[in-house]
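Could you have a look at this structure, given as structure tokens, before my questions?
A single protein chain has been omitted from the complex, and every remaining protein chain is retained in its original position.
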Amino acid sequence: MSAADLAGAKPLSGERAGALLRNIITRSGVIVTLLMLWEVAARLGWINTFLFPAPSNIAATIWTQSGPDGSPPYAMPMHVLRSMIRLLAGIALAVVIGTVLGVLIGMTRWARMLFQPLISIFMPVPTLAWTPVLLLLTGIDDRTTIIVVFIAAVFEVIYTIVAGIEMMNVKLFWVARSMGASRLQIFFRVIIPAIFPYLITGMRLGTGYAWRALIAAEMLAASSFGLGFMIYDASEYMSTNVIYAGIILIAVLGYLLENVLIGRLEAATTEKWGIQSER
Amino acid sequence: MSADLAKVLPMNARSKPKIVAKGIQKSFGNVLAMEDVTLSIQEREFVAIIGPSGCGKSTFLYLIAGFEKPSGGELTINGNAITGPGPDRGVVFQEFVLFPWLTVLRNITLGLDIQGVKREEAEARALKWIRLTGLSGFENAYPSTLSGGMKQRVAIARALTYDPEVLLLDEPFGALDVQTKNYMIRDLQDLWQEANRTIVMITHSVSEAVHMADRVVVLSSRPSRVIADVRIDVPHPRDRRNPTMHRYEDEITAILSAEVDKAMSLERQIR
Partner (left out) sequence: MTASRTAGVPRQKGGPSASPSQIVAFVTFMLPIGALLLFWEGVVRFGLADATILPAPSMIVVRAWELLNPAKAERSLLLVHIGVSLWRALAAFVLACLVAIPLGFVLGLSTGTYRALSPLLSLLLPLPAVAWTPIFLVAFGQGDLTIIGVCFLGAFFPVLYSTIQGVRGIGVHAIWVVQSMGAGPLDLFRRVLLPGALPALISGLKLGMAHSWRTLVAAEMLAALSYGLGYMIFAARSYMDVSTMFVGIVCLAVIGLLIEHVIFGTLEKMTVARWHSSGKVRGTR
């Protein structure tokens, strides 16, 4: 018994929950402390409350703008929803096109010779520089922002997939070939599962870039909804409450998207496939 | 002070204790790694410390080096309590820990550079150890271009060049393949004699310990204690085929495997 204690047997679930709670409290401790200091400083008039409105005011803004009293009603969820739809559409496009291009570049000589030079001249262009051109080509609608998201994410997807194919064990092909697999079968049964973890990694990195690009593109090219539009529009009316509300939402959503949502997916696939040990 | 004293003293002063550990305890969080390790290491003695994996052998070495602090007990060098790392104790790690931005020569003279010794003098003092470790001709190479065995030679030469009283070897051949390791053990036999100082070596290989050390100390599995202390009475240079050495190897292997069996059965009980 005492030996079991020494070896660090699994603690009780109650203790575990306590540890988790403690962890959350200590992890968010600095953020909470900063917010409280900010609140106090704002209330006591130590800081300019126009440029740094109290967190409670910002929270109140988020609350009213999320309800029927917002202008327009339910404004906040609408902005978030619109940004999310654009992000998802752009990412989906980047994943499909990026996977096809990545596999072609990784597997065939001609595609490598054709696309590699083109990619290396297009990649150094700052994504947002395309925005004015796209605005002229498509006008102020969702297409511009979706294409910006696509451009921001697609290079990362291609890059990780090509890397994934280069990491692949050639013997996997040999085994499949010796079993008489066709090209299509090899694509769906060998290549896609083998590069899947890399695809997820590429998606995570790509989503990070895409989120940044989307916010900026919405500031430049959206006419009614989207978080980027919301904060830029607010700057014209000098409503700093709304700007901070937007920044907080952008930060939290960006964190959740990249680290929690796709991060979890990535951890799960890497663990299941165990590519860490194969590297 | 004591370094000068050691040089003056004749060889028969070996009975003088250099490092003394009394009832050393060490715990990490609520895991007790070491309970009551008591050991005395004499001046200019080559002691190998061996034990089952995970028994805290390296931790003991880090305590002597002063990188970590004991949770209980007394640990002294020349009668003074160890409070932190110092240039009287040189360390060689299993994974070499060379500085990739320094050439072989600069890695070796680093200790003297830090102590402010002039570059020419530092290089002159390094020369002897470069020769004895067989590194001549590689002075201007960067570590990334060397093989594992060569890297470990650099780490050994580096630790000897700034002239510490005690040399602490943390599984020095643990990261090498078997052939390189056997060759190094043979090739470096003269080096330890020439170094002529107190050496503490952590190892998990019985033959390594028996071939190199004057004394082999066996630690138990966690929480560790000293369970055997064997003097290897074979003159240097030692020959691999010497039957006396095989008897020592068998003896220590028997003690060690009994300890490993005990630890394994305990682990099964817990599961």
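Lettered A and B in written order, each chain numbered from 1.
Heads up, the rule we're going with is that a residue touches a chain if its C-beta (ideal position, glycine included) is under 8 Å from a C-beta of that chain, and two chains touch if they have at least 3 such contacts.
Computed from a prediction, not measured in an experiment: that's the story for all the values here.
Touching the chain that is not shown, out of A:A42, A:I147, A:M168 or A:I231: A:I231 (per the contact rule at the top).
Set against the missing chain, the residues B:S53, B:N140 or B:Q179 yield one that touches it, B:N140.
Of the listed residues A:I31, A:L44 or A:V170, the one in contact with the hidden chain in the full complex is A:I31. Taking the complete complex into account, residues 65-67, 84-87, 89-91, 93, 95, 97, 99-101, 103, 110-111, 113-115, 137-138, 140-146, 158, 162, 164 of chain B touch the chain not shown. Mapped onto chain A, the footprint of the missing chain covers residues 26-31, 34, 51, 113-121, 123-133, 135-137, 155-156, 158-160, 162, 205, 208-209, 211-213, 215-216, 219-220, 228, 231-232, 234-235, 238, 240, 243-244, 246-247, 250-252, 254-255, 257-259.
Everything below uses one rule, namely that only the chains that are shown with their structure count from here on.
In whole angstrom, the spacing between the mean C-alpha positions of chain A and chain B is 50.
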